[in-house]
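Worksheet: one structure, shown below.
All protein chains but one are shown at their positions in the complex.
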Amino acid sequence: MKAAVLMGPDRIELKEVQTPIPGPADVLIRVEACAVCSSDLSLMAKPWPGQPSYGEFIPGHEYAGTVVALGETVDEFRVGDRVAVEAHLGCMRCRNCRLGNYTACLNYGKKGHRANGFTTNGGYAQYVINHVNTVYPIPDSVRFDEASLITNLGCVLYGFETAGGYIVGDQVVVIGPGPLGLISVEVAKALCAQRVFLVGTRASRLEVGRNLGADRIIDIHQENAVQVILEETKGMGADLVIETSGSAEGPQMAIAMARRMGKILLLGFPEEPVNADFSLLGKNNKHLYTVRGEGWTNCGRGVSLLASGKVNLKRLVTHSFALGDISDAFRTFRERLGGAIKVVVEPQKV
Amino acid sequence: MKAAVLMGPDRIELKEVQTPIPGPADVLIRVEACAVCSSDLSLMAKPWPGQPSYGEFIPGHEYAGTVVALGETVDEFRVGDRVAVEAHLGCMRCRNCRLGNYTACLNYGKKGHRANGFTTNGGYAQYVINHVNTVYPIPDSVRFDEASLITNLGCVLYGFETAGGYIVGDQVVVIGPGPLGLISVEVAKALCAQRVFLVGTRASRLEVGRNLGADRIIDIHQENAVQVILEETKGMGADLVIETSGSAEGPQMAIAMARRMGKILLLGFPEEPVNADFSLLGKNNKHLYTVRGEGWTNCGRGVSLLASGKVNLKRLVTHSFALGDISDAFRTFRERLGGAIKVVVEPQKV
Amino acid sequence: MKAAVLMGPDRIELKEVQTPIPGPADVLIRVEACAVCSSDLSLMAKPWPGQPSYGEFIPGHEYAGTVVALGETVDEFRVGDRVAVEAHLGCMRCRNCRLGNYTACLNYGKKGHRANGFTTNGGYAQYVINHVNTVYPIPDSVRFDEASLITNLGCVLYGFETAGGYIVGDQVVVIGPGPLGLISVEVAKALCAQRVFLVGTRASRLEVGRNLGADRIIDIHQENAVQVILEETKGMGADLVIETSGSAEGPQMAIAMARRMGKILLLGFPEEPVNADFSLLGKNNKHLYTVRGEGWTNCGRGVSLLASGKVNLKRLVTHSFALGDISDAFRTFRERLGGAIKVVVEPQKV
Partner (left out) sequence: MKAAVLMGPDRIELKEVQTPIPGPADVLIRVEACAVCSSDLSLMAKPWPGQPSYGEFIPGHEYAGTVVALGETVDEFRVGDRVAVEAHLGCMRCRNCRLGNYTACLNYGKKGHRANGFTTNGGYAQYVINHVNTVYPIPDSVRFDEASLITNLGCVLYGFETAGGYIVGDQVVVIGPGPLGLISVEVAKALCAQRVFLVGTRASRLEVGRNLGADRIIDIHQENAVQVILEETKGMGADLVIETSGSAEGPQMAIAMARRMGKILLLGFPEEPVNADFSLLGKNNKHLYTVRGEGWTNCGRGVSLLASGKVNLKRLVTHSFALGDISDAFRTFRERLGGAIKVVVEPQKV
């Protein structure tokens, strides 16, 4: 089969490689769409922990396709099933996995743990193997390109579930209009938040957010976002603030916007330590939640949400490329060419 | 009656004042012991929001005594009941109060909200009034001086409940061997944590912690606390880290010590913004909880714990003073004279 | 003012009575719509505990109207505000109230507790007083008659929140197509359940449920409901079963339909003890939740949901009557004349 193999730092090349063979509890998937994620760019530039060697590693963890072969114990799927996937298979024997927290597996890269596209081969290939735990059937009404974004939706849903999951009538702020932020806006509306505020710096992206359901957009170049939130909530602050920007200002802004006894959910975070006012957090009894990946089978919940039409991921897929043009795909995503939001690679097109 | 009235910044004087009259849902308490808290020192130096005027305000929020009169609707207590108190009475009509989060009342100092010793008169007086919601009976076996520390125990218990409340067999770290830290050690052991680590800088206080049940003490002048915790937990980190030191290093140390999917509980926090590595928090799926005061009726739970003998607060009461010597009480506490941990004022001794 | 006063068993009469005067934390509401509930029929036939004497008591607990006067401490509302209400005001001093569970107040009918239309006067009158805790503003887009059903919606939402509140992609069964059942169907869909099954005996009501969003209706005169649910869920059972029928078979049917580790929510229940298979519950690790009233401020959440258009209560209001025709309203509701679902009384029409 054809696959995009990482040959060295930022050097990915189309190669002819062996089609993988599914293990007893695996399926073989013909990949129809694999979406570019910013972590792809990061791990191609500099290897992540547990990453396979140059010359052997196929990245790509956001993909969808069709089941073409089954491991010997698999009766959960049939050949021909259209499917989406999640990245993380836990070792299923560490304490976290045993308690259901498989994306926080304590045996990362060991003892059966797999993170496809990170520690095992991923979806920038014509075929890929997935353990049944990481595969979800999708109905015919869901396109492969939108289905390839299911890990994004699963991650956002995991965040909402972690923060309690019940937000009917609540005031929700989303900081950062990237893919996770825009999906957070959609999910907050789908789960019946009363008002959703979207905070960012780029007018065009904020506008996308408005079209996806944000009730109020706040351009921090134009307005003081904390002040706006306080005014719009009669001085109380928001019930839930979701930080997705990963900017240095993000955590503190989120802390300042949440109401007394409110919740903060970190879906993004700055790589370096930053300043934050823990006294504001402590005195006002705010709690701060995080998520790692797309846990608690929320990718499955996400497929249902997608199929219902209550969340729309198609609008986020702005570009697609054949597998042979994968470098163009990365450049388009990285430089946001043509207003790129999510960029999809189609491995069956070479 | 005699009371210690705040006359100006750091100027507290013994005065003869009117004995207060309980409202319909209040009781009048003869105060037998009122413990000094660091917030007393802070608000005497510089008024807190909602604090009554100089010349009118009696501080003191950690007290215990005997019921001597009842408001007209009170049948929950009888004259002669020995009682402990909590500081916060919520307005009981804001959103937080209605949902049970009365210490996070959104009408602080208004609409019936009271924080005795903060926004209404407190316990450095021979008599004080308390709404029935803030009063808990204590058995004869519990002394007044230890009962005056019940808000401390209630706050710690509220923290444990907020962080899930079930820690059987868990590894718990407590940072900071002040009163809240020492009580956290005791509560962690009482709730059947497997091992409790106490981190601090002062050998004598750490030694007190060891006597109260800490399995391992870590003097950060001698050892790298984060490294010790990682070693002692086979590299995993602690299930629960309770930061009580309020130091600038506290939050980051707590974040670094918690295991993947672990919990951090802030009972103390630095007043000024400090640096913290949110990427460590986010990538490892750690959650951070805070508490405000002694909520969810945990002072009542604390009385039960105290009466059972599973937690000992008597050992924390190192000094006591007559009401007339209140300035000595404050100085002893502030300067930790004679190894002072908690210092109690006895208003019936003038 | 004119009011419908209960003069004896099943004897309600239109009387001229004193317009009530709001207390310090109350508002006076001009009632525009008050919906008939089956509990009205029950308490008119035979007094409920805490019910005021014949000749003094105005029933009706599901109402909406306009604020016309404010108690002295009220700044949460203004004269002219359009509002919906909830029935329960807790005493706010018992253990349950203090912890936020005010509908389960331990001082029912005492110490400030009010259940309007049960222990204090209700909405079958031109004016009624409500404590601010029990009042929610409604936008102009929401009609008074649909707003009068907000306690129903609040009760259903309270049930969902009690059972976890997060059902994205779940399989939900609703037993009983009465008002609570039909609203449960709507809420389950609004909260993004994957499929909602509605079980009942009356084809016309089931058809209403289908129009409100039920994906599959099951007429137990035609099909074995338990078997259908097992087949439709590949033998697993439903994630959440909501029993609203109050029939003798309801609890056991709900137990049999829930999956291993599934949840059962009782919104209705038979008055008399009935048989149930606790071994099925225990061996399969199913949990059973109940609710009392419309707690945790879910009436406020319900107003938001109503205003968003995601839930429609207008379709449930099948009939309305002037206050003078209240007996016709009760008969229409009781006998389900003309396919009556919810019947509303309009007190401003005499």
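Think of it as A, B and C in the order they're written, each chain with its own count starting at 1.
One rule holds in what follows: a contact is a pair of C-beta atoms (placed from the backbone, for glycine too) under 8 Å apart; a residue touches a chain by one contact, two chains touch by 3 or more.
A quick note: this is a predicted structure, and the numbers were derived from the prediction, not measured.
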Study note, to complete from the structure: Where C:216, C:292, C:315 or C:334 are the choices, the one touching the absent chain is C:292
Point to revise | Touching residue (missing chain; options B:164, B:273 or B:324) | key: B:164
Practice item. Give the residue, chosen from C:21, C:79 or C:274, that touches the chain omitted from the document. Key: C:274
**Study point:** Residue among C:104, C:125, C:172 or C:225 that touches the chain left out of view
**Key:** C:104
Revision key, fill the gap. Contacts from subunit A to the absent chain lie at residues 25, 73, 76, 92-93, 95, 97-102, 111-112, 131-133, 296-297
Point to revise | Touch residues of subunit C, complete complex, unshown partner | key: 96, 101, 103-104, 106, 162, 236, 251-252, 260-261, 266, 268-279, 281-292
Exercise for review: In the full complex, which bits of subunit B touch the chain not displayed? Write them out.
Suggested key: 157, 160-161, 164-166, 168-170, 190-192, 194, 298, 300-305, 308, 310
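Keep this in mind: only the chains that are shown with their structure count from here on.
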Point to revise | Chain centre separation in whole Å, for subunit C relative to subunit A (CA means) | key: 39
Check your understanding: Of all residues in subunit C, which are in touch with two or more distinct other chains?
Key -> none
